[in-house]
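Missing here is one protein chain; the remaining ones are kept as they sit in the complex.
Chains: A, B, C and D, in written order; residue numbering restarts at 1 for each.
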Amino acid sequence: MDSALIPVMDDALKPKGVQRCPIWQFALWICIFGAILLWGVYAMFLCWFKGLNQTNMNDAYGFALWIWADLAVIALGGGAFFTGFLRYIIGKDELKNIINYAVLIGFICYSSALLILAIDVGQPLRAWFIFWHANVHSMLTEVAFCLSCYFGVLTIEYIPLVLENRQIDKVPFFHNLAHNMHEIMAIFAATGAFLSFFHQGSLGGVAGVLFGRPFGYREGVLIWPWTFFLFTWSAAACGPCFTIMITKLTEVITGKKLVKQNVIDLLAKISGWMLASYIIAKILDTVYWATVTVPDMGYTLKHFYSNPVYGIWILFLEIVLGGILPAIILITKTGRNNNVTLWIAVVLAVIGVSVNRWVMVLQVMAVPILPFESWYLYLPSWQETATTILPVAYGILLVMLSYRYLPIFPQERELNPID
Amino acid sequence: MSKLDDKKTDQKGQEDGVRGFIILFFIIGLFASLIVGWMIFPSLLYSKKKQPIDFNHVLHVEAVDQGCESCHYIREDGSFSGVPKLAQCVDCHEEVQGEDPEEAKFVNEYVAEGKEVPWLVYSRQPDCVFFSHVTHTKMAEMDCATCHGAIGESEHSKIYEQNRISGYSRDIWGKNIAGFKKNTWDRMKMDDCSECHVKNHVRQASVQTKKGGCFVCHK
Amino acid sequence: MKIDRRSFLSLGMGVAAGTALSPLPWKLIDDISIWTQMWPWTPVPEIGEVNYVNSTCTLCPGGCGITVRKIGDRAVKVEGKEGHPINSGGVCLLGLSGLQNLYGYDRRIKTPLKRIGNRGQGSFQKITWDEAISEVVNKLSEVRSTGQAHAVSCISGSDQGTVAQLLKRFLTAYGSPNFFTMPSMQDSYELALYLTQGIQASVAFDVENSDFVLSFGSGIVEGWGSPVRMFQASSRWREGKGKVVQIEPRLSITAAKSDKWIPIKPGTEAALALGLASVIIKESLYDKEFVENYAFGFENWKDDAGKTQIGFKQFVLEGYGPDKVAKITGIDKSTIISLARSFVRASKPLAIGGRNQGRSTSGRLNEFMAIYALNALVGNINKTGGVWSIPKPGYIKWPKVEMDDVAEKGIKEPRIDAAGSASYPYSQYLLNRVPGILNSGQENPIQVLFVAGANPIYALPNTKAVKEAFDKIPYIVGFSSYLDETAKYADIILPNHVYLERYEDIPTPVGFQKPFIGLAKPVIAPQFETKNLGDTIFLLAKGLGGTIEKAFPWDDYETCLKETLSEKWDSLEENGYWIDSSLKPADWKNAFKTASKKFEFIAAGKAKDIASLFGFSSSTLEGDEASYPLVLIPYDSMRLANGFIGDPPFVMKAVEDTVLKGKDVLIEINPETAKQLGMSEGGFAKLATPVGTAKVRVHLYDGIMPGIIALPRGLGHTAYDKFLGGKGVNFNELIGSVEDPVSGLDATWGIRAKLTKA
Amino acid sequence: MKEEHKHIKAKKYGMVIDLDKCTGCGACMVACMAENNVPFKEDETDKLLSITWLRIYKLTNGKPFPETDICYLPRPCMHCEGQHGHAPCVSVCPATVTDYDMETGIVSQIYTRCFGCRYCMAACPYHARYFNWWDPVWPEGMEKYLNPNVSPRMRGVVEKCSFCFPRYQVAKDKAMAEGRREVEEHEYQTACTQACPAGAITFGDLNNPKHAVYKLKMSPNAFRLLERLGTNPKVYYISSREWVRRSGDNYLANEVKIKKL
Partner (left out) sequence: MFPFSFEWIWDMSHMVFHGGLWYALSIIGLGMTYCILKATIDTFQGKGGHHE
């Protein structure tokens, strides 16, 4: 192909009536993140061909960085289902202006999660046994099923966006398909929300059911430990915060206002109340666990937070800095409307939920259970790190492409008129 | 820019023709791949190997007095002898007995050299499988033919078909590509074992599946 | 009409739909997963008929009965032989991993080898057996023709059994008295037995019946004696059938298993034994019947010249009162007194010595004498639960070697080590003295050295000196099955079969009460072109011809063994062992073959005086305290084989991470001492002794006495395979050989050391 | 096929390990490796990357010299019964790879079905489960000693102690060849039990009063590891030393007596 064609094609693909950075600049960034992506892909192939000895995981850390990354991205991707839930089920119509981006972020998060899982399992070529030989009592089975199904839903939600690309839209079939999918999107969104409630919860259940691991173990109702509900709740609270954070980050990078303040404000407010209620539940859960559940097994709270690296401070970080503080900011109008505090709140909420997922994976592994053991410490290998960064690079690339060529932000043209 | 724009098509007739064409292509693709999937692929999937010696079961069954167990017996420790070793055959085949060139080949190439015959075992299970012949033949009083078919009535060794990917015999991994099964010896996968175990309530003590535990059939 | 991209799209959709509706993708997915379930590179063990072959383990001198499970012609697992008199079904981890020696192709020598590189470098070229035999024969003929027959010597793992005796016989027929064995506590025990009871016999411990064992640092459950037998005895004691008191500076596993652990300043064990004796005598608790009627030299006595000599009683009462001993040993006076009392009060007390496994060194004679004296004081000599002397199995009754003139002359030459000479009249072999003699002398007393069933370069103290001495020997012939350190030093190797491929008789294991012979049998056909050492000796003899050839009138080793064992053979073939269960130790009236026909505390006529036998002196450690403030002691572990056999991979896998981490050995140190040195767990350090230095890491262990550091034996190999070689430090590189002033035997137990942060 | 399910009383195979007798010599570990085709590699000193179905822990009483005391504790898979067979690791396995067999009380596993998610390892508080981080490699020659009764595993799967179940299969075959359905106590013993030179390990049916373990487990000195978590393990330990028994579980500072479930 003639290289002169590239700018022409680029122009043809861009949505009408919006300003985009010059192609060379775009290409430069694509190259940078592409290189990072390739580094991750290289590490990924190392893990596949040489096996998991490429990681620093060991028999004490069967679950490590990857599983944390999985749990974290799924929690952060929770913005998609919860925004969808609010928009399509509850009927918060304003959210249509941010739902596209929420879906895109969700799609990135979930596809990343699946990719990481595919690297994480020891025998990827027979990983489908999880479906075929499903054990319905396992939280991981539920996770696998709901995750895959919901990924399907997210794909369905993302497809119409792709189809709305100026060139694709010209194909009648695709135009009609996008149109029809929009028509019944509420049904998909409802299914997605249903699936999400379960798999977010099941991810919480992953640690919550481990009665051999007192740090993770929680009592609960029926087959569901409290963490089941806490995880869904925290994902619903913090997922939208991540959506807001990425939206605001995109605005900073593009130097444009993309979503109207009232939309952000609404989402932030709902998040705030979700977060506030979540953190209360979380505190109650922690107190009950620390005073009833674990003493019964012969442990004290101090035992679990005597980690030589961060001790009790991680609990403070998770609950106070990552929960209470952002909740307070987000439920107050002034807090939400001040750009700085809003930034602080969403970042803290994102950190808070990530730390929660961190302790529920890594701390569970690290805590000594037998009285004659000591703390297990772990540092990921470069291959683990690279494969964890891989989805970040992939996400950035997909956001860049989607933003450039798809009408992600319906209010963009209105907010940024071209003279 | 214009290159990328769809050409306007005004003539309705032409449009209809294109549509028909589209459907035709769809059908071509469909059938071609069905033929590949159902007919070509299965024949490519298996390599066909001849046994080193064409063995005549009928002849041997006539010559021995204990049927299958004359050669394929349960040892004192309960293990199954499987395919006879050279030492068993040598009792009769020290010298060439008959006219059969296969026998001559056996005596000259293997007996004389003291080399074991690399028989290809049609019903060899994967290494992870534990199967106890004594349980089935002695305790459950099953006949060999129930699972292996009338192999004792064969005059020639059939072709051994080996899956090129997994390396296993087609007899245990499924004669029929669609998974349909007429005889026990058409397929001997886990579900086939389980089917009979479930029917007969054999050690259905698993907590997870209420069927047999892993170690009933695995090792 | 024209085909546009929509048609292709449609075709693609058709293909997709058709493929999805065909078995192709699904079967592929399934088959690929089945492929992962049995990757072509994952081995599938061959099935076959199961067989068990009974044999005897030779990996240590324990003599355990084993039974090897075979599938077809493969040996699949070694198990303990049920009902075997030594180990009754139990087996240790080294025995269990025996097949890794058999099938460990990386560590085995597969054909005769001739050295091409430098010594120790391990470069060899393959040669045929004919070439190898003729080369060695030529060399031996050459040496013999120059009148140097006595300069051919042999280091053997032991002098018991037909193979060792054939080697010795070969030397005799050839004309050399220079046969050596590797040091072990048996040397000192047998010497003590000879000095006190006047007999050449093996020492045995009736541990199964003893109800109070006082152990002076013996690793009862760490490989001392016949290991599995000792484990089983230990379990009886733990069932309440006996008590164990362990005396050593470090909380070893034996100490942890004992009823009481008494930490002692290392090297002062003899003083404690004498202290205990003094309490027993002072409180008149000793066995009067024995001491008054069957012992000599307890009281003061008059020698042939009529001079009054001090007896044992006066000697210990004057010199080793509990106050003084408390000061020497660092043990409370009250502890000493109460220990002495409980020892005496037990109905079947037994005192044992020989530190750790008792296999690396012979030990100090005074210590063994003092321990022996304790046993005598409680009258447990040859009694149930006591210490016995049993005759060595006398089944080897070959005709006397007919010697030619050269042999007659050579055999009369003095031994290189001076064993049996006026200086060391009662010692048989003093291999420990040889490196020093070789390194100091101008001339070369050894022209040809045979090494069989031993790894002296690794296992003798002061590795550097040993290597230096070996460098002076012009021609070394190795008979090892494995490419160990000494084999790597050889000029030519005539490899022996591995024990599972050969016949061999295993005589009574250390400390066992009944005359016993175990039989090692070929379990599988030899894997490589190796030969039974017995057969190799015959070939060499045949090559040399004359009287040497005549000395070996057997067709092959198997015939020789069968003839030698004659009527015992059937029992050996069937059970894998022969035992004389009827043997009872001689009663006191007949037990003692000394001049006085009594148990002699003072070894009248043999020892200079009582002090030379028992006297304790504390200045036996090499190095000065100022430069080397710490004391380094070795310890033995079941998980680290330290003799002729190196750890196979399974045993290496069992080594704790507080002993070896990566390639670094961890040295045990008391946290208090570590704190003074500013060291923390796992930290690197430089360990220096007057003999050598090594890089180590530290492991803080509360169970070790402050000021003492302990290093395990069995690491620091430079040979074998990648699983063992190049890991840790060989203790022998850090210590010098210490000679016992009376016996001349090796008495090394520790050295002064310095530890600095690295 | 004839009806095979006569009313056989459910067995519950378990182990009693006498820590007073155990010397930590490691014979059980090696017997296990030799019996079960456990692989090995050049460096096995990182115990978190070293497959030892049976691992020996060294316990110390934490007191300074000379009050120090140590005790070795061999830890096979506990074959937890949990509540009604819901062992910690069993119910979490997403692909039904591992199972609790009510007939024998053994936590069994199909290696070839495991796809290596390691959830069971996360669930096991005893670290009894091991992952094959590497492809097992037997150096030339060593593949000859592999036991055909146990299938070698491949990289990427979890494995653990099976109480030498293949030995049960072999014993049952022998019994059946002799026309018996039941296996005698001595006919089915694990490799570690058989090897232990100190005779510290006893193995048998915890439900059968004729088996030695039945009585031993009732010793006042018997305890199990982490009983308070409700794992309901089938490996009992015996120690005459209070501090050792106390090391079997966690206790709050104010809990003076050892709790027994």
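What we mean here is this: contacts are C-beta pairs under 8 Å (C-beta built on N, C-alpha and C of every residue); 3 or more make two chains touch, one makes a residue touch a chain.
Just so it is clear, the structure is predicted and the values come from calculations on it, not from any experiment.
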(request) Please pick, from A:Ser112, A:Asn135, A:Asn165 or A:Gln200, the residue that touches the omitted chain in the full complex. (result) A:Asn135
(message) Of the residues A:Met9, A:Ile30 or A:Val171, I need the one that contacts the missing chain.
(response) A:Val171
(request) Have a look at A:Phe188, A:Trp273, A:Tyr288 or A:Phe372 and name the one touching the chain we're not showing. (result) A:Phe188
(request) Extract the touching residues of subunit B with respect to the undisplayed chain. (result) 6, 8, 19, 190-191, 194, 208-211
(message) Touching the absent chain: which residues on subunit A qualify?
(response) 131-137, 141-142, 145-146, 149, 152-153, 156, 169-177, 179-181, 184, 187-188, 191, 194-195, 198, 223
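The rule we apply is simple: only the chains that are shown with their structure count from here on.
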(message) Using CA atoms only, can you tell me which chain is the most central one in this structure?
(response) D
(message) Rounded to a whole Å, what is the gap between the Cα centroids of subunit B and subunit C?
(response) 56
(message) Just the number, please: Cα centre separation of subunit B and subunit D in whole Å.
(response) 37
(request) Determine the centre-to-centre distance between subunit A and subunit B, using the mean Cα coordinates as centres, and give it in whole Å. (result) 47
(message) If I count partner chains per residue in subunit B, which residues reach a count of at least 2?
(response) 75, 77, 79, 126-128, 208
(request) Would you give the residues of subunit D that are in contact with at least 2 other chains, written as numbers and ranges? (result) 46, 60, 91, 96-97, 112-113, 135, 152, 154
(request) Mind listing the subunit D positions that touch subunit B in their complex? (result) 1-5, 10, 84-86, 90-91, 96-104, 106, 108-112, 149-152, 162, 165-166, 168-170, 172-179, 181
(message) Looking at the complex, which residues from subunit A come into contact with subunit D?
(response) 51-53, 57-63, 120-124, 126-127, 129-130, 132-135, 137-141, 144, 206, 209-214, 295-300, 303, 364-365, 369-372, 376
(request) Flag every residue of subunit B that touches subunit D in the complex, lowest number first. (result) 74-79, 126-128, 130, 132, 134-136, 138-142, 146, 196, 199-209, 213-216, 218-219
